[in-house]
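One structure below.
Complex shown without one protein chain; remaining protein chains in place.
Order as written gives the chain letters A and B; numbering starts at 1 within each chain.
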Amino acid sequence: MSTPALELTGLKKSFGKAEIIRGIDLSIGKAERHAVIGPNGAGKSTLFNLITARFAPSAGTVKLHGEDLAGLEPFQINRKGLSRSFQITNIFPAMTVFENVRCALLWSQGYKYSFWNLVNRSRELTEGADRILDQINLLERRNLPAGTLSYAEQRALEIGITIAGGADVIMLDEPTAGMSNTETDYITDLILKVTAGKTLIMVEHDMSVVFGLADRISVLVYGEIIATGKPADVRADARVQEAYLGAALEAEH
Amino acid sequence: MTVSDPRTDIPKGARPEEQITTDPSKPAQRMRSGSLVLTLAPWVIASVVLAILPMVFTNNSALTIMNQMSITIVFALAYNMLLGQGGMLSFGHAVYAGVGGFACMHIMNMSDFFSTIPLVILPVFGGLFGMGLAMIVGAFSTRNAGTVFAMISLGVGELIAACSVIIVAFFGGEEGVSGDRTYAQPFFGVEFLQQIEVYYLTAGWVVVSAALMYLWSRTPVGRMANAVRDNPERAEFLGYSSRWVRFYSFVASGFFAGVSGGLFAINYEILTEENLNTASSGIILLVTFLGGVGFFFGPIIGAIAFTLLQTVLSLSTELWAFYAGILFLSTVMFFPGGLAGLLMMHVPVFKLGKASSLIKPYLMTLLPAAIGLMGLAALVEMTFHYRHGATGDNEMTVFWTTFDSHTLMPWLVAGAITLIGLGIAKVTAPALREAWSEATTAGGAS
Partner (left out) sequence: MDLILVNLIDGLVTGLLLFMLSAGLTLIFSMMGVLNFAHASFYMLGAYFAYQISIALGFWMGLLIAPLVVGVLGAGVERYGLRRVHQYGHVPELIFTFGLALLIEELVQFIWGKNQLPYSVPDALNFTAFAISGNSIPAYKIFMIFISISIFIGLLYVLTKTRVGMIIQAALSYPRTVEALGHNVPLIFMGVFGVGTALAGVAGVIAGPVLGTFPGMAFVLGSIVFVTIVIGGLGSLWGALIASLLIGWITTFAKSYNIEMENILTGLGISKPESLDDSIFRDFWSLTSPQIADILPYILMVLILIFRPAGLFGKRSS
């Protein structure tokens, strides 16, 4: 078997005495779409933040394509091909929609900290940014300040920023939180479209999104993964039913 | 949220017309040449104006004022690379300009070396020294933006300003360091003996540095400075280290601040502790903010307006700093976009072709308001004269009117003007507000 895209071994995180993540082992294969679900306070966002080095783990390792990420800064991890979105919309509100995407392209196109290139002159940058705007259906909004977009559009833009850099491992933190049904369907289609062929790891509450998108699902409860597997298997797992899904599925029907 | 407002990120020349170049449905080439003209136009106009100005204002004091303006423009633009584009508030930026200036003075005094370089390239050395200092300080100060950065900038600024009386070898103690610019190698025969020659040198540097700073804002690191300003955390997940982006902005700003210091050295041929201290740092913050941090050209307007205000007001009143303080505070409170923000507010109105509908309401409100404020200023001046005037000297002149400040009549007159002026403005203000909202809405009769 080839190296997994992302591999977590014995990952733990404590804040003071509270142990939020209690030892997680998880391996996510290339081009797999993996969803992490679990009740509120299970530690899903913390797990995301551990993987992307927003927090330092108390124990355990995170490996991206077999490479240990310990001690790296978020921007270094990003350069290794891992990109993420945030639970709360996290864009550059004062800049135009186009600028938002173009900034996300700069590093991957090798511009680094250069001050001898003019961004307006680069065909690749503008065309690349427009291509992504086209994918996320925001081409018409390209010259508006990002802060003036509607909520769903801002979430779409954030997904656009996240994928723009060409990362092959994409992490989305509750991409459909706070959306209406139509908006949710729209974003779900969008995610399917833009992450084709990439590894996707997402935290999500909406069960229809999870079962529609994910190849495999992990259920996180109180900082531990109690089940990992295909959606059907997870759905059938008695422990999952008891801990989480039962209540959620009942509420849905 | 930082100082910017939503319109801010589109500096001059980068208006949507120009960005149409990238519309995939249009042939890019044709649009690009069109945008080039649009981009270059302001620069050409500015250069021409700078070239013609000394033919309009020929006397030496006008030249001095214009030179002062030019130096302030370079410094304010450099400062805005930090504040407006990078979101970093510095309370000690004068030290980079000052150190650059002192370095230039020392080069002027190294006669062997100085006689081999033309004076026009001296500001480059100022820039390099400013940049060097910025690299040292930036190494630890750019870890954070916000309050911590502001505090470090203040501390370092105070430290270096205090050093000026201790490290006499470099800062010349209380007398400062003076020199003579004319010892440089003549530049195409020009020895810069005359004010007008210095004017063209300074003006040339303004155009060059402004253009370079503008171009900087269009480079990858300049664009990322905006991104880091708005959302440092997100920028990290785009592969950029917020700290390094800040560092590069800081160093570049230090360079251009140093250039302005070099221009100061050339113009005044002396630098003292005053060029370094917190008051100078405060003034440049004031100038930049007054002009507007959200637009590239904001600091230019700020520098021109402030220099004019300073020269005109300081000639006619002792209280000019007091008025400047009030103006600054009301800008922060009511017009955080500064003068540039106020101007740019009117762009949509012009686009809708409704500018003419605003003229009358503007006159109806602003004219009485201005008269009222003049009355208020008269009251302030009279109070000041009454309290601090020499005994027996009861005569004073305000707004070309001479009177005795110890009699009742002038107080009544000034009070009445104030009340009536501000009163009318208060009455007509709602009409202006209405006209404004009408003028900024598309559609309807114009």
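In the analysis below, a contact is a pair of C-beta atoms (placed from the backbone, for glycine too) under 8 Å apart; a residue touches a chain by one contact, two chains touch by 3 or more.
Everything numeric in this text was worked out from a predicted model, so none of it was measured.
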Touched by the hidden chain, restricted to displayed chains: B
Option from B:43, B:170, B:183 or B:200 whose C-beta touches the chain left out: B:170
Given B:204, B:282 or B:348, the one touching the chain that is not displayed: B:282
Chain not shown: contacting residue from B:65, B:319, B:343 or B:367: B:319
Sole contact to the chain not displayed, among B:43, B:187, B:244 or B:384: B:384
Contact set of subunit B toward the excluded chain (per top definition): 1-3, 83, 87, 89, 91, 140-141, 143-148, 150-152, 154-156, 158-159, 162-163, 166-170, 278, 282, 285-286, 289, 319, 321-322, 325-326, 328-329, 332-333, 336, 380, 384, 387-388
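Keep in mind that, in the parts below, only the chains that are shown with their structure count from here on.
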Interfacial residue positions of subunit B with respect to subunit A in the complex: 1-2, 4-10, 14, 16, 18-19, 21-22, 24, 28, 215-216, 218-224, 226-227, 230-231, 233-242, 244-245, 248, 252
Footprint of subunit B on subunit A - complex, ascending: 52, 54, 73-75, 78-79, 83-84, 86, 90-96, 98-99, 102-104, 106-108, 111-120, 123, 126-127, 129-130, 143, 145, 147-148, 161-162, 165
